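One chain of protein is taken out of this complex; the other chains stay put.
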């Protein structure tokens, strides 16, 4: 079995840069290209670079239905999440010191919240139902008079389930609470509209949607000015909210990636939904498999499945012809089960025997069919090696 | 006069990506390349990406004579400076709450210090002599019992002058004070050795040395572990000091750029010193010109000159066949004179009539000769348009 | 996951685990571990003249568990039941090039072997 070129099914972890995006990036790198510093306003090459940066800003703004002056470039959604939460908490703590988020958020939000707790903020972590959906009702129960900010992700990166963003947004608007949405997994995949969604802050990243890694943006509602306390000081770029030399090729790549995604969203989303159904239909034939998260409310290309009767590490190794993510963080000494799957109520053992398949722009029917074949063969093989389900094991599966 | 392709003499602002660097970056972007997430340890493409990241880390470490586990990837020197100063101040404030830096530091350090002052830290801003050199004596006078950190840049980005880094480092080591060096302008241009320099923290950037914009690193002395309070939380990448998906193509580009710079440093430095002398010899023929900063202790390619008798904005516009930086920050309504030149004692008017010429890898003798010709022609022309030196003006020039 | 760089022997045994399966008829079965804790190992022994004539294993666990159980089942065949302690988990860890933190799974394999052996001796 060759593991040279596994079938890539980890688009939720990152995507390759689209060739069209790579092309415009390469125009902004070398001597022949637009390489100058966009902050070098004293000469034409610098102003040319600034022009490219501002075009990209419009492209990103358009996808979110925002104004270009509301887009702040960052180094990725992790930084955007940090800037949104810390920046709002530090700037607006007079409004209150309570934050609402959920247990199934990305670590970029959770670890930032933990840091804010250290600084004296209070955080409520919502627990979704077994379908993984964070509803407006859950949020409504948690909002208090001193709630400053609600931070809920749009599409969960592990299970692909979407939250009730518009309802939550409306609620936050009514209750005069700032609303941050981590849209790293939805930007370019689901329609976004910061007005319709009543969003005040929205984090996006380029590399989840065929742009480069290492660049993202934060949407910040409102007029130009210091609306957030910056994380990174030094010269006052980006309306004082984020200093540092702008990486022209990176933001230009992000702009192009967002423009392409906007154009192709509808057809691509239908195509991926079809592929995902084909994949699930193939895998469920195995029996003893569980779909994690609500089956309907989900991003097109993401499928997270728990496999009964096979151990997680062996499953992952057996599937090494596939580039997929597992339900456990493989660190050297411990195999911690996914905190997202555990929040949904999966027990450790089943969470560890879970695989996230995420499809994308270059996934084909042939990939899916081959994937189904490999999964079927290997899960059957491993189950064949395993002891019969004992009373003990049966208890495990009754989740 | 065509301004289509001005002669690029702004290498201190940013450099184009070297073709050799662009090539390795392109290997890590598209479908055919090493595009996976370096954090995706569950599959081979992810492990391949991690491998490339770690090779790059060794390349960067080597240039600094550091160990790879002491290199933390960031989005650039601005972030590195912020992480170094805030990270050390927040983690080690028990050591004291006093910081020593200089008036001629980059805004990434100065604005960060201002922020720390807001938080209750006390900062001493050293003022160099008219040669711009920050000496160990200056630092020694400022260090107190409660001094936590000294932050001094190696090469000044506006005037190219070098600080007494080794002496300052030895002093800090003796006094048990942390020592941060902003080496954004010296990495790859002057020999660096974190041990010989007794440096605890060192900021570097890729785009000043023919790598990509948007990636940098912070050297953090010592054993693996949370040595600094992170700015950006979320998953605990980079030994907990900097979270976020690593941008493979960016760090790989930085690694390659550093490796190339290390190889070519000696010959290139001699070549650029020659070009700089040629440029200065040409320009000084004009008369009424002042070299800013110490004439000897400087980075090879940087020359900052004040021109008497010509107004800054007109000078810059007249020199638009050259891509150079000016001694004033051109913002729409105000033309603030360079705070660095002012710290050296230049008055506002002369500071505004200053030009930074910075040469680099693609600068040629022909470029320099053409530059001298243009500068001579235009300065003479503008001086010809100006009123004679009045008593008032003569006073100006007697700086 | 540089840690998932399994040794050649582990890979081979994981792919084509010798002595996997179950023995029918007159066998003793030793077992140890719990699936809920990630590792479960069972050995079937068919005995003849105080020896293990045939041995088969079943395992739920990581690749090292499967490889180790397969190796042990193979090595058990033909051995005198009185030969105790022939399995040295540390030596096996060396053979399979196990990372240290995986020693625990070998102890489960060893327990299952002991269980089978002691049941066999009791017959």
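A, B and C label the chains in the order they appear, each numbered from 1.
Note that a contact is a pair of C-beta atoms (placed from the backbone, for glycine too) under 8 Å apart; a residue touches a chain by one contact, two chains touch by 3 or more.
None of the values given here were measured: they were computed from a predicted structure.
Q: Determine which one of B:27, B:264, B:313 or B:367 touches the chain that has been left out.
A: Checking each option in B:27, B:264, B:313 or B:367, the one touching the absent chain turns out to be B:313.
Q: So which of A:23, A:47 or A:377 would be touching the chain we can't see?
A: For the chain that is not drawn, the touching residue is A:47.
Q: Pick out the residues on chain B that sit against the missing chain.
A: Missing-chain contacts on chain B: residues 1, 309-314, 316-318, 330, 332-333, 335, 347-349, 352, 384-388, 390, 392-393, 395-396.
Simple rule for what comes next: only the chains that are shown with their structure count from here on.
Q: What is the distance in Å between the mean C-alpha positions of chain A and chain C?
A: Their C-alpha centroids are separated by 42 Å.
Q: In chain C, which residues are in touch with two or more of the other chains?
A: Expected reply: 1, 4.
Q: Can you list the residues of chain B that touch 2 or more other chains?
A: Residue numbers touching two or more other chains: 41-42, 46.
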